[in-house]
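Here the complex is missing a single protein chain, while all its other protein chains stay put.
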Amino acid sequence: MNILIKGGRVIDPKNKIDAVMDILLENGKISKIAKNITTKTETFIDAHGKIVAPGIVDMHVHLREPGREDKETVSSATAAAASAGVTTVLAMPNTHPAMDCAENINLLKKIISKSAKINVLICAAISRGRLGQELNDFVKLQKAGALAVSDDGSSVDSDVLMLAALKAAAKCRLLTICHCEDKSLSCFGVMNTGFNSTRLGLRGISKASEYKRIERDIKLAEKVKAAVHIAHLSCSESVEIVAKAKKRGVLVTCETAPHYFSLTEEALLDYDTNKKMNPPLRAPSDLLAIKQGLKDGTIDAIASDHAPHTENEKNIEFERAEFGVVGLETELAVGITELVTPGILSLSQLMQKISLNPSRILGIDKGTLSIGAAADIMIVSADQLWTVEKKKLLSKSRNSAFLGKQLRGVVDYTICSGKIIFKR
Amino acid sequence: MLWTRKDLLGLEYLNREEIELILDTASSFKEVSTREIKKVPALRGKTAVNLFYEPSTRTRVSFEVAAKRLSADVINIAAETSSVRKGETLIDTGKNIQALKADIVIIRHNCSGAANMLARALDISVVNAGDGWHEHPTQALLDMLTLQEKLGSIRGLHVTIVGDIAHSRVARSNIWGLTKLGAQVTVCAPEILIPAGIEKMGVNISNNIDQALKNADAVNVLRMQFERDANAAFPEQLEYFKKFGITSERLAKAKKNIIVMHPGPINRGIEVSSEVADGENSVILEQVTNGIAVRMAVLFLVSQGKG
Partner (left out) sequence: MQIKAKIMDTEAVERAITRIAHEIIEKNKGTEGLCLVGIRNRGVHIASRLAACVKKIENAVVPTGALDITLYRDDLACASGRAVVRKTEIDFDINNKNLVLVDDVLYTGRTIRAALDALSDFGRPRSIQLAVLVDRGHRELPIRADFVGKNIPTACNESVEVRLKESDQVDEVLIAVKE
């Protein structure tokens, strides 16, 4: 199927394009970008007044399959993703069973080939069963198709094991992604430590539990010259530590999630479990630091940390509710609303954070509209307002932190490998 | 000033006038308990449900007596013996109680925010009888009623709250209520039991009980909640008593008429000596009596506030 997209504002940070142009897609690839393409195609999309940009590459997604198909499936998550411009996701390994051996990865690959509507990449577990005790065979995991390793959901507590993991990952050029949390410090906490946790009578999760572990992981990565990616930064100290490490030349990259630059712990004052996540929402000063980190480039990427949980797991006492929120369907709009509209990032810079940079970090040829690249594209009405409604979300779980919020930016088309997989 | 809320969830959510209305109403209700026939028909035909997820005798009985003196019917549900044990969620339990056409749910729960959550889910009145470490509004109200009776007015009083501030809903409710009514509150505890950012609630912090008692008109002695947080490091009991226990020797150095309060049940010899607990500065039993009046006032007001 050949597609001609005409008259849109094409944004491709990699090739420094930001202009009204036409794009021709042939055989699943981008074949031409120019003003006034007149080639006859089977499909024609009028993109006047819209943004045409590379599809989102979300490098932190919990698909829940295999094991917790009640929360989400590859099919439902990728349909949700497609509706919001996401064309590639990196699936986190904390499934049941965990992605800790070739066999499990093959199982997931089978599910993906059968039901995924977009590109699904696989992140394998660092340790056996994600228990932080026994290192997995990274070479085998890589051969089976893993692109990165992480024990996400948990941190590897043992310094020795973490060092070994970084070394092994560097050797086979796998990216190590770190969920940074020192559980001896966060100790059963459920929200950020401070005045608000005190007034709500909830156990705190200190910022130190996050940034001390980031400090350690960076130190270990530096020691063995391994590439390390820090997941979901939430507080100012973390941004500072990463900035310093980057300055000294450590191979460190990092991401934050939309909720950390749009919400603070004050959103928890009525015990809304849809605002409960790990790391927790922090103070307003942290939100500012995250925004600043995005602006100055310390924070490379934005990823949703899409974490579906059922109503049963969320509509209960705050302390007992699961951590995490869904985010695939809101990440672009939250980015536009909270970063582009107030002028913190340009649209082009936002595209870089949600598409190009994650591709670079993962070492994949995505996030660009270069000639010959896979035709993964979103077409967006960047100024259009919409309200997040529970019943309209496509994800199997509806635990969004943005329910009822008005956001800016609507996806009109999502094209993956040259196929229109979503049309509003 | 009219009451307009269907629920009482905490004193943080009330303004000064609302707190004063509860206290005024409570002091009117005190008289009912002195009659030979200790009953008024104000809540005749209403049903109040005591939904208790934590063992509690004193608060449950106090609410039960209060409801009965208002002629309401009272049903007690203890979580250990109900379908909660069979895995029913709090909201489902609440909705079932609502379907029974009860008018008020009085909830005690070990999770902070449980009352808020239930109030959001139900149309009937919800009264918080203590949720986790969050709030215990009726306890603070009865403490304030007792102070008001003893000392005339809350405004300008120096009140010291000593003990496990970190894990105490009684402390939080007292701090909100007392500061809103113009008292100066000092919280006193070992550093480890002072929660983060509590100074933003408008209190002074002290780690020295002798200093904290110096100017105090009243001291509210909290129970050491050893059962509340298995993970926290607690000071050793004798050591705590030595450093923070309220003893006659300590009171001798404080204001002569200093009032000693305790929400009960008392750990004698851990947070307060027997001599003080039973001494003439102690108002511990008057607090219990005032608890009935305060709870009558709260039950009466929330059932008025639904219209």
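Note that the chains are named A and B in the order they appear, and that numbering of residues resets to 1 at the start of each chain.
Criterion: contacts are C-beta pairs under 8 Å (C-beta built on N, C-alpha and C of every residue); 3 or more make two chains touch, one makes a residue touch a chain.
All values reported here derive from a predicted model rather than from experimental measurement.
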_Neighbouring displayed chains - absent chain, whole complex_ = B
*asked:* Please identify which residue in B:T25, B:T47, B:T160 or B:T186 touches the non-displayed chain.
replied: B:T25
*Using the touch rule from the top, list residues of chain B that touch the missing partner.*
1-3, 21, 24-25, 27-29, 31-32, 35-37, 39-42, 45, 70, 297, 300, 304-307
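One rule holds for everything that comes next: only the chains that are shown with their structure count from here on.
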*asked:* How many angstrom lie between the centres of chain A and chain B, each centre taken as the mean Cα position?
replied: 45
*Which chain B residues qualify as touching chain A in the complex?*
12, 89-91, 109, 111-114, 116-117, 120, 131-135, 169, 172, 195-198, 200-201, 231
_For a test of understanding, state which residues of chain A touch chain B in their complex under the given definition._
187-188, 193-202, 204, 270-271, 312, 315-320
